[in-house]
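Apart from one protein chain that is not included, each protein chain of the complex appears where it belongs.
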Amino acid sequence: MIRYLARRAAHGLLMLFGVSILLFLLFQAAPGDFLSDARVNSQISAETLAQLRVQYGLDQPLPVRYWQWLKSSAKGEFGYSFAYNTPASTLLWPRARNTLLLSVPALLISWLIAVPLGVFAAGWKGRWADRLFSSGTSALLALPDVLIALLALLIALKTGIFPVGGMTSINAQDQGTWAWLRDLGWHMVLPVGAIVIGSLAIILRHVRASIIELMDSSYMRAAEGHGLPRFKLLFGYALPAAANPLISLFGLSVALLLSVSLLIEVVMSWPGIGPLLLEAIMARDLFVVIGAVMLSTVFLVAGNLLGDVLLYAFDPRIRRQA
Amino acid sequence: MTSGKLSLPKPEPLLRVSALSVDYDAVGGNMVHAVRQLDLEIAGGESVGVLGESGSGKSSLALAIIRLLPKNACVVSGRIDYRGRSLAEFSPAELRAMCGAEVSLISQEPALALNPVLSLGRQLADVLLAHRKFTRQEVKARCNEMLCQVGFDDPGRVMRAYPHELSGGQRQRVAIAQALICRPKLLIADEPFSALDAATQAEILELLQRLKRDLGLAMLFITHNAGTVAALADNIVIMREGEAIARGTMETLQASGDEYVQGILFPEKSLANATHKEQPLVSGAPLLQVQGLSKKFVQKRMLSRKQFVVQSLEGIDLELAAGSTVAVLGRSGSGKSTLARCLAGFEAPDLGEILLDGNPVTEKKRDPRWQTKVQMIFQDAATSLNPRFTARQVVAEPLEIARWKSEAERMARAMKLMEEVGLDPEWAARLAGEFSGGQRQRLSLARALAADPKLLIMDEALSGLDMPLQAQMVRLLMELQARHGLTYLYISHDLNFISLFAREVVVMNAGRIVERTTPEKLAESMHPATRELVEASERLHAPGMEAAV
Partner (left out) sequence: MNAPTPAFSGLRSTKFGSKLTWAIWFLLVVHAVVVLAGFVAPYSFETQEREHPYAPPTRLHFVDCSGKFHFRPFVYVTKASENDLNEYQQDCSQPAGIEFFAQGDRYTILGMFTSTRHLFGVQSPASLFLMGTDGFGRDQFSRLLYGGQVSLFAGFVAAAFSALAGLLLGGIAGMYGGRVDDMAMRFAEIFITIPWFYLLIAVRAFLPLQISPLTAFLLVVSVIGIVGWSRPARLVRGVILSARERNFVLAARGFGASNAYLLKKHLMPLTFRVLLTQMAVLIPQFILAEVILSFLGLGIGEPFPSWGNMLAQAQQYHVLVSYWWMLLPGLAPVPVFLAYHSLAETLQERIKSYI
């Protein structure tokens, strides 16, 4: 088991390196705006600038720059933000936490809804419940995420039940932990809801499709022939057998969710990685851009790794191979 | 064998099928009448064998009884009565209670009948619990008992195991245990052997015989292999194209004068009349010479130092005289397929020489003129043809590649070849994917002939077909051989029909040739590998029938 996980983790790490190299190569292809003095924050003194130049090898060829960045990352700084005059990590970490605050609940909720619904729809395929389900998901799928985000904002504005954007109210911090948590919760409802709506349809469809494909297989029909009750067939036999495709779907859903949440964060002013990335792009703040993208990739790799663990737990064939 | 026919008034039969008709809604809007007006009765404790070619509707019959017909099939008319009550009157709950507890099904492919992610013990217990209430200890005890009855020595280990940890034969035993654990009255076995190799088939057959005796099971046993029917069934029904065309015990049917019945029961006999064992002996240099052929496969895992070396072939020497047929026999894994692929030029051997008419044909020293002289017919008809090609395109492909003459002449030759292999040239424009398995093998044959070969290698080419079809194909092959002077290398794991058309038999085991003999002398051989094959074959063909060997 450990060996299997170690192998998967090593693979993930390799991918992360590959991604970072790709990003640096992209940076190489960019025109020189990133380094022009005019863009740099005027608060940075000339000496600091010179020191930064050396520290991050900004005038050096690409491999040197990459190496310096790696060293800086190992130290936990992940480069330097020219726009804010601080190591990139100080910007990245709080944002990462905030994005997780949205993504993890959204992921859990999406799957908790998708699996039972998808299995039911697969089990009652062809009947009116399933047809309703299909039309519903089609409609949801066709809704652009942008619209969903704007509608969420609209709901907040019109009904006044939920706060409009942002993560916390101004004086929430002062009122004690419990009130602060409640305040946070209220702020989370709409963004999380929007993310769930934006990604639910795809996950639902895939769950249903995986189960349907399985229902036709010989062992399902044999189990039916042995008189097993329908509920047991669906949840005790089809679902475990579907573990393999569903868990790969899990990895995909993490990617989907992260992408959707970027947009929602921006529209609803939730201080996550998304808005930071956008700001950094507009400000040509190179290291923050790379850091933000790397961070989202780390989340995805972590999600995939979690998927691998789940697969190991649920599929005996993987256990044997490992 | 006990006869089910007595002159006393019969008690209510366990199962009665009356005028059953089942239709399939095939793609393209065609209605296929799978079963037509079929009548059938099974009394308690009686076993009835349904014999027929593929496509005769036997499986549909089985599925209709256990209500497992696929979505595009329906029972059009007739009724099925279980213990006097029509199945149509059963409520869904009653039907569910019946399936698995009173009537059980063993299906064709044991490997696929078990859920791969659940332990076998769990799957066994679930069937039990679906029908009766038991405590955990009782469940465990019953499962263990059942597993012992089907021949497992260590039921505890099997209970904890997963399907992929067992062999095909073992999985079939577990599937049988699952079917019988609720002590059903009627067992429906739908081709339970076809996916297993000969030796395993014999084992399962014995098991079923024993269970029938010990448990007093009524059985509906469906197959295309007349030999197994004889071993298991009290009464036999022969189906053809959805209808029951003959019934009776083995003795009464054997005495029947109907040609089709005889053909189904004794496929070898029908062939024996049509063959001429005296093949014109071609003297002179042998067509094919193989010397010292060796090949090994190395499997490596990524990032691991371990290497898996499989010595697939070692020191193979072989000679084929032109116009003759040599059969290569062996269990799966003996290296026969690798040999075939080397001879056909799909793999390069590590050591050794292959000479065709004196010219080398190993991949490195390939002489292009001889490339097409050796052709191969594959086992899996489904993947040997591009399903989106028309039949004409398939057969004409070698001519197309060689740019033989003109387009029109190529097509004409293709149609002629189709006729020669017994396919209606009207179907030339149909897509290859629409043909049945046997028809696709014929197309493969026609295509191979188009390349004008001297040597045809048949790599288990007939193994996937049912017995009557195999007989037809063998007859066709022999006709073609006589007409075109072909040489055959026939590779197989079972001995059907070998005596009828092979002049020499070569037995392989673990990559080597262990025996060379003639079909007649095969039964007397003392070599363990050969004996294994022979005994397996004999067990599948009941005594009293002319065995293949």
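The first chain written gets the first letter, and so on, giving A and B; residue counts start at 1 in each chain.
By definition in this document, a residue touches a chain if its C-beta (ideal position, glycine included) is under 8 Å from a C-beta of that chain, and two chains touch if they have at least 3 such contacts.
Since the model is a prediction, treat every value here as computed from it, not as a measurement.
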{"item": "In the full complex, displayed partners of the excluded chain", "value": "A, B"}
{"item": "Touching residue (missing chain; options B:G292, B:P387 or B:G485)", "value": "B:P387"}
{"item": "Residue of A:P63, A:P94 or A:P144 touching the missing chain in the full complex", "value": "A:P144"}
{"item": "Touching the absent chain when the full complex is considered, from A:Y4, A:F27 or A:W124", "value": "A:F27"}
{"item": "Of A:L102, A:M167 or A:A292, the one touching the omitted chain in the full complex", "value": "A:A292"}
{"item": "Sites on subunit B contacted by the missing partner chain, in the whole complex", "value": "26-30, 32, 55, 344-346, 368, 371-372, 374-376, 378, 380, 383-388, 397-398, 401-402, 422-424, 427, 430-431, 433-436, 439, 444, 447, 451"}
{"item": "Touch residues of subunit A, complete complex, unshown partner", "value": "15-16, 18-19, 22-23, 26-27, 29-31, 33, 138-139, 141-147, 150-151, 153-154, 157-158, 164, 255, 258-259, 262-263, 266-267, 277-278, 280-282, 289-290, 292-293, 296-297, 299-301"}
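The criterion applied here is as follows: only the chains that are shown with their structure count from here on.
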{"item": "Interface residues, subunit B side, partner subunit A - complex", "value": "66, 68, 96-101, 104-105, 107, 109, 112-119, 123, 126-127, 130-131, 162, 164-165, 175, 178-179, 303"}
{"item": "Residues of subunit A touching subunit B in the complex", "value": "7, 217-229, 232, 236-237, 240-241, 243, 314-317, 320"}
